[in-house]
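All remarks here apply to the structure that follows.
Shown here: the complex without one of its protein chains, the others still in place.
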Amino acid sequence: MPWVPDTAAAPLAVAVPIVAACLALVGARWAPRPLIDLLATGAAAVTAWLTGALTLAAFGGRVVTWTGGWSPRDGRSVGIVLAADPVNAGLACLASALTCCALLYSWRYVDSAAGHYHALVLLFLAGMNGFALTGDLFDMFVFFELMGATAFALTGLRVEEPNSLQGGLNFAVINSLAAYLSLIGLGLLYARTGQLGLAQIGAALGGRPADALVVVAFVLAIVGFVTKAAMAPMHFWLADAHAVAPAPVCVLMSGVMVELGVYALARVYVTVFSAAVPAAAVREAFIAFGVLTAAVGCVMCVTQRHLKRLFAYSTIAHIGLFLIGFALLTPDGFTGVAVYVAGHAGIKGALFLLAGLLLDRFQTVDEGELFGRGGRGAPCWLFLLAALALAGLPPLGPGLGKALSEDAAGAAGLPWLAAVFVLVSAVTGGAVLRAGLRVFLGLGHRLGPVERDTQTAGEERPETETALTRTPPTMLAAVVLLVLGGVAAGVAVGLVPALAAAAGRAGQTFADRAGYLGQVLYGGPPRPAPPPVAARWTGSGVLSGVVSTVLAGAVAALSLWLPRGARVRARRLRPAVDGLHRLHSGHVGDYVAWLLAGAAGLALALLALPAAAPG
Amino acid sequence: MSGRARLVVFVLGAAGLAVAFVFALGGMPPFGGSEHPYRDLAVAAALRHVTPNVVSSVNFDQRALDTLGEETILLGSVIGAAALLRLVGHEKERPERAGGRLPDAIGLGCYLLLPVTLLIGLDVVAHGHLTPGGGFQGGVVLATGLHLLYLAGRYRSLERLRPLAWYEFGEGASATAFVGVGLAGLAAGGSFLANVLPLGSFRELLSAGTVPVLNIVVGCAVATGAVVLLAQFLEQAIRITGGAGPGSSG
Amino acid sequence: MSDALAVVALTLVGVAGTAVAWTFDPARQAVLSSVFGVLLAVLFTVLQAPDVALSQIGVGAALVPLMVVLTVRRIRRGPR
Partner (left out) sequence: MQVYAYAVAGWLALAGALGIARSHNLVHAVVALSVVQSGTYVLLLSVGYQWEAAAPVFASGVPVTTPVVDPVVQAMTLTDIVVSATVTALLLALTIQIEKRFGTVDPDELRKLKG
């Protein structure tokens, strides 16, 4: 990097947003609003540049920084390490870039808490960057809580909106409870190993098979992460929070915060536990939970009419796919998920912003009430393009991630998983496509009124000062940037051989536990690795992408133009679907019960599985 | 779900977790054992950096990044609570009524206690690297001490001592100062939050390098943060009236 | 420190914590949680953690219960 040494970039990625947040907080009292907007967006852009440079450096080998200068002696240290590899540095860069887009969109976002809003978004960014880059389990907890505290406040920020408060509260209670369970897991691990660094704990657990203590500590330690990742049945908070948060905040939450949960799960398993907790058990358990998450997300997504909840459930369905990709536990699986996350972030972020634009114009995000009102301007075509991208259309970003994950599943001996990927892409992409065709082009039949027993109403106040009559250029620019990012993740990586090889190396570095331990604890050089599986488009990948896009079109067409008779027959499915909808009750007590049940299920599965599964 | 169904799901989950936890306890080292590898390293490191209070050394030197994160959480919550409790719509501040109704003797006692508490708070902050206590504890004492004025029934004098905007400034400035110390370490010592000040001699007030500096910074952050937080709740409980306007009664 | 002292402190904390969690009237709960905060501070002293005990007194026994009481007062008063 020209001006900043590589090792300084990681702490600066945390420090810069914090200082900028303080400046925004203090400056908002006297400086004009545009100055605060400029300061915040600029700080996010600087952070994106720093983390981008860090990512580039990390492709040449992990960038390891011991804070406070407490470098290890004989593999032991009292300090906290920041260890950047392409995956987590890339996530920090993604978080910074999304924040930049979200803040750009917010130039017209009016709120009586201006200044406070900017400071919170920047602190949220500091939390995400710290969480991604740190190599210390307790430090992960601290930054997890920082992400949490700021995200809770941002979710409830529109205090005149009852939904927003209830969503914020559910989010806060469930995530905090999960974080405390994680801390108990950390306590158990500390009792066993007397260490807090990921590498140190990993080394201390060594190659001995895990006993009950280690398995339970693993499950408890990751409860916070999988809850943040919205793995079913810990997913209930997500739709409530994402549906009510300000649109630019949804970009960050759906685009990268939730995915950081999957990242942390993968990081902690690979670095700390993979030599102790049997891979076969983890693979079976997380494929099962991933399929469950994907299924719940799909059904809830396709039966939604509240646009933001529809996108939120589509995020849950995709999280199921990310969990499956992680559960393969192979380098090319990690590569696939990383590319998928990058593509998904841009596309899903753009969709949330488009929903925000609709809200600002029509004071509702209900698909029925918006019927045919969206018009045929740029938002229309961006929305439909995003829907196709979500469905896996080659050569766009999500499609490449999906294709790579399918290939990885095939290579891991689980080719049937490709069907899950195609199905989820088709259903979620089809649902979004259907909503877009209905809202913008007025296709299909009209919807009846909202059934308040099982559905959330879509009327809300606009987020801008007055309802918009046309789309402001800064808002549209943010959407276009996000869509371009999502497209580029597929086109650039999948078609440029050098980038494809680099992406493959990212997954390989991530999976290299011995390399991580050696470099972090003993400062060894990065290990030479075999040539990676390049993350490029293959014939089968393109074919599967085309198939899922066609299926998505079929899903959309069916739900728009299903003949009346068939619709009546389809109502027989209603009790089951309504039952699932009723489980998503918005009641915080219910969510607590499900959280515990999910954690218990995971613990008992992992305690029971090693005996059953070979290896 | 109905209350009963919720309880069933909860009990199943809790029972499963309890069983797993009991299994796990079988592998725990016995309570009070003598094997603490990190402790051995941390104590040695604290002595190397001439910090008699090892907890302070861990918080402000060895694992200072955790504390930066924690201060940032405090900052975020203060901003968040202020944003969540801001006045919106037709909420108004009620015209002030007389303060509390404590007997005069107690009120006077609270008044007299105030300077004592503030002194104790400052002392706890300043000696954080030497004796138990430090920025967190002292900061909380300072903030709580200030609110003795509320107990004393002098909400108005509390408000005079509490220009909230300045406390928010203080909160932001403390967080910036913490980052500043970190950046100074990066510039002078080559790594973020490195302890680059002279270490001094053992058990002296001016020793342990950046530890007392960060203690003071955190003391400011915690004191100002706690004051702003409490102020939001006091305002809500005492002075804000929503909906109907000034004619409403309490 | 003797075995018995630790057992007594732990038991008190366990009982008080249960009482706090299962007292459904928030005003009474706030008082109880203050007591629970003091008991935790006692336990921390017994466990040779004076730094933590000091914070716990300030935060757990004073600051948080005060915020709870203020919240309850606001809610009791209602919006108008």
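So that you can tell them apart, the chains are marked A, B and C in the order they are listed, and the count of residues begins at 1 in each.
Methods note: contacts are C-beta pairs under 8 Å (C-beta built on N, C-alpha and C of every residue); 3 or more make two chains touch, one makes a residue touch a chain.
This structure is a prediction, so every number in the text was calculated from the model and none was measured.
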Among the chains presented, those that the missing one touches: A, B, C
Hidden partner chain, touching residue among A:173, A:280 or A:499: A:173
Residues of chain B (touch criterion as defined above) contacting the omitted chain: 3, 6-7, 10, 14, 17-18, 21, 25, 28, 30-34, 36, 38-39, 42-43, 46-47, 52-55, 57-59, 63, 66-67, 70, 73-74, 76-78, 80-81, 84-85, 130-132, 136, 203, 222, 229, 232-233, 236, 242
Interface with the unshown chain - residue positions in chain A: 138, 142, 145, 148-149, 152-153, 156, 159-163, 165-170, 172-173, 176-177, 180-181, 183-184, 187-188, 190-191, 196, 239-240, 243-244, 300, 303-304, 309, 452-457, 581-582, 584-589, 592-593, 596
Interface residues of chain C (partner: the chain not displayed): 1, 3, 6-7, 10-11, 13-14, 17-18, 20-26, 29-30, 33, 36, 40, 43-44, 47-52, 55-56, 59-60, 63-64, 67-68, 71-72, 74-75, 78-79
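The definition used in the following text is that only the chains that are shown with their structure count from here on.
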Chain C contact footprint on chain B (complex, rising order): 31, 53, 55-56, 124, 132-134, 136-137, 140-141, 143-144, 147, 226, 229-230, 233-234, 236-237, 241-244, 248, 250
Residues on chain B engaged by chain A in the complex (per definition of touch): 1, 6-7, 9-10, 12-17, 19-21, 23-29, 35-39, 41-42, 45, 58, 61-66, 68-70, 72-73, 75-77, 79-84, 86, 88-89, 165, 168-169, 171-173, 175-176, 179, 182-183, 185-186, 189-195
Chain B contact footprint on chain C (complex, rising order): 6, 50-52, 54-55, 58-59, 62-63, 66-67, 70-71, 73-74, 77, 79-80
